[in-house]
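This is the structure, below, for whatever I ask next.
Left out: one protein chain. Kept in place: all the others.
So that you can tell them apart, the chains are marked A, B and C in the order they are listed, and the count of residues begins at 1 in each.
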Amino acid sequence: MNSPEDKHPFILTRLDQAITWAQKNSLWPLGSGLACCAIEMIATAAARFDIARFGMELFRASPRQADLFIVAGTLTRKMAPIVRRLWEQMPDPKWVVAMGNCAVGGGPFPTYSVVQGVDRVIPVDVYIAGCPPSPQGLLHGLMILQKKISLSHPTKDIGLRHAR
Amino acid sequence: MTAHPLVVDFLIPVLKIAAVILYPLVMVIVMIWMERRVVALIQGRLGPNRVGFEGILQPAADAFKLFFKEDIIPRQADRFLFNLSPVLVLVSSLLAFCFIPLGESFRIKGYTLTLWVAESPVGLLLVLGLSSIGVFGIIFGGWASNSKYPLMGALRSVVQILSYEIPLGMTVLTVIFFSRSIDLVAIVNHQKDARIWFGFLLPVSFVVFWISGIAETNRAPFDLPEAESELVAGYHTEYSGMKFAFFYIAEYAHMVLVSSLVVILFFGGWLPPFPNVAALAFLHRIPGFLWYLAKIMFFLYLYVWIRATLPRYRFDALIKLAWKWLIPLSALNLVAVAVLRYVL
Amino acid sequence: MLDDLKDAPALKRVEESLRRRFGAALLAASFEKGELQFEAARETLSGVLEFLKTGLGFESLTDMIGLDLVASRPEGAGRFAVLYQLYKFPEALRVRLRVAVDDGEALPSVTPLFRAADWMEREVFDMFGIRFEGHPGLTRIYLPDEFEGFPLRKDFPLEGRERGL
Partner (left out) sequence: MAFKTIDLNMGPQHPSTHGVLRLRLAVDNELVLRVEPVLGYLHRGMEKLWESQTYVQAVPLTDRLDYLASLSNNLAYILAVEKLMGLEVPKRAQYIRVILAELQRLASHLAWLGFMANDIGAMSVLLYGFEAREGVLDVFEAYSGGRLTVHGMRIGGVPFDLDERVIGLVRRALDEIPRKVADIEGLLSQNRIWLHRTEGIGVLSAADAVAYGVTGPALRASGVAWDIRRDVPYSSYGDFDFAVPVFGHGDVYDRYLVRVEEIRQSLRIAGQALENLPPGDFRARVPRVLKIPPGEIFHSIEAPKGELGFYIRSDGSDKPERVKMRSPSFLNLQALELMCKENLFSDVVGILGSLDVVLGEVDK
């Protein structure tokens, strides 16, 4: 019915597809990095892997203007409330990518001060394994997120998103 | 035969107004795309090239996405000012485009179609006035967001714009000495009659005007009010969704405005280059509007080029540059031009 | 006088001057793997460090190491130990001073002597609970202030006590 790989993105589409096409192609990540994965995230935004091709190179410093929160690194107990507040400060159609084993599930640190996985603090859309995931791994995860966005129905499930 | 009065009195003004609103928006869309591509190419990467042909739909996707973003107003923010400031910034930039002449007026079937909406004998003053109203938007926005970083961004932009209005004004005076009028169209026509562009006649004024123009639009290396590495996102930290889009578009519109001012005042608006070289007479056949567009694109490219290479000024150096260098220089230049103009 | 110090004349001089200066207060001295280590009592700690810094020129405090020796301590000795790793710039000399501390006892802060010690002492306090008298602001440096327990003690479990998050 509505194949995600639509050929005429702008002209012959329903409103849902047009919105998701726009949201998918203009994901502005929040310029925040916790640990080692952040360096690989920046390397992905650098010249060789160039996340700008997907229109994502505008790392917004303020959560108000970011749509995508890439949690890159180890989330510690002391940092958890801050990451929670950052997520709440982001305006609504927002997505979270848990980048790296630490964000996915505590990674190599089963210790007293590390939160064993970001999804205990904020809802996560895409999990990317790796310690750190290579830039190709991050790009693959972001493409999966784009596919997930294009399959979503923004006008229908705005209410749902909050319930998650 | 003269055209039907309904067409003359109603249709053409409406079309012109639509053109005036569309023209800066189209320029802004092109400008956003160009900036992201040019900065990318300067940095050795590709830039957006997946959305539409070579990424041309990227700004459209950005704007459309921002349209559907949740609109957040911080609880203790001053709601009225918070909502007013993006409007103030955008309207003042777009309004100034009514007075910018895009090309010569030409006749169609007995009716002279003028390529500008409102021609007023004080066009230059109006444009300068409107462009400095935008500052109020930044100040109110920064203050109304009720948080420390935007407040510092707003304070910085107050002092920056004030200190760079003065050299801007003085250099414009030197142009008026030659053009004897502050009507933009007359300035360009005067350059056509004198067969020389003011930019070559007053090089110092051009350079000072251009530097103050960059500072006026808060662009690198003067982008302190929204210095990302210091003030998070400067005055528009608390803005999201369409309000932020207004600031974003207004900044680019303001850049296009300053570039068009530079082109009109110093590089003869829509005049083809080398007017007195007979061999190059064929250049006249290209319509004025294209020349005008080419010159503006050059200056917009210069904006992006400067942003991609120069580091950022520190705040006190920025003010020192204005008060110790630009203002004395423009004052001297004013006196020199006055003396040269009326003594020779 | 340690016999195997003969091939390190500079360290030998340091050891001699310390013995001359403090005599019995210098509880023990050892020279293994090329590293000279002294043992001092809690009371004489500031005096020895003062002498090492001003008298013998060990201006740089490289590191402060806390130890919980509950398993491997000899009988009667304090449960904890704090080691001060010192360094002398021009001749690249290293000396380590060890002080035994029991649970609940406090050590004099050496911040007036070595400015670098400020955060190091806070870290030892944060991890072991050893207090330092005279420290400008002895609070936890890594863990949030309301955290109970001292992680690097042997009786503290690796994954922490309250499994809230």
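Couple of notes before you dig in:
Everything that follows uses one rule, which is that a contact is a pair of C-beta atoms (placed from the backbone, for glycine too) under 8 Å apart; a residue touches a chain by one contact, two chains touch by 3 or more.
Just so it is clear, the model here is predicted, and its values are computed rather than measured.
Remark: the absent chain touches shown chains A, B, C in the intact complex.
Considering the whole complex, the residue from C:26, C:67 or C:138 that touches the absent chain is C:67. Between the chain not shown and the residues A:32, A:65 or A:146, the one that touches is A:32. Touching the missing chain, out of A:21, A:54, A:95 or A:112, is residue A:112. Take chain B: the residues that touch the chain left off the picture are 39, 42-45, 148, 152, 155, 220-221, 223-224, 227-230, 232, 307-317. Listed for chain A, the residues touching the missing chain in the whole complex are 31-36, 38-40, 42-43, 46-48, 61, 73-74, 76, 78-79, 82, 86, 108-114, 131-132, 134. Not every partner is drawn; the one left out touches chain C at residues 32-33, 35, 59-63, 65-68, 71-72, 83, 85, 89, 92, 94, 96, 114-116, 118-119, 127, 140-144, 151-152, 156, 158.
Everything below uses one rule, namely that only the chains that are shown with their structure count from here on.
Chain contact topology: the protein chains form an open path, each linked only to its neighbours in the line. Distances from each chain's CA mean to the overall CA mean are smallest for chain A. Summarising the inter-chain layout, the chain whose CA centre lies farthest from the centre of chain A is C. One inter-chain figure worth recording: chain A and chain C are separated by 46 Å, centre to centre, where each centre is the mean of the chain's CA atoms. Chain B and chain C have Cα centroids lying 65 Å from one another. Chain A and chain B have Cα centroids lying 35 Å from one another. Not a single residue in chain C touches at least two other chains. Those residues of chain B in touch with two or more other chains do not exist in this structure. Partner chain A is touched in their complex by these residues of chain C: 142-144, 151, 156-161, 164-165. Those residues of chain A lying in contact with chain B across their complex are 9-10, 18-19, 21-23, 25-26, 46-48, 50, 52-55, 57-58, 60-62, 64-65, 67, 89, 91-93, 154. Taken in their complex, chain A has these residues touching chain C: 77-78, 80, 110-113, 115-116, 120-121.
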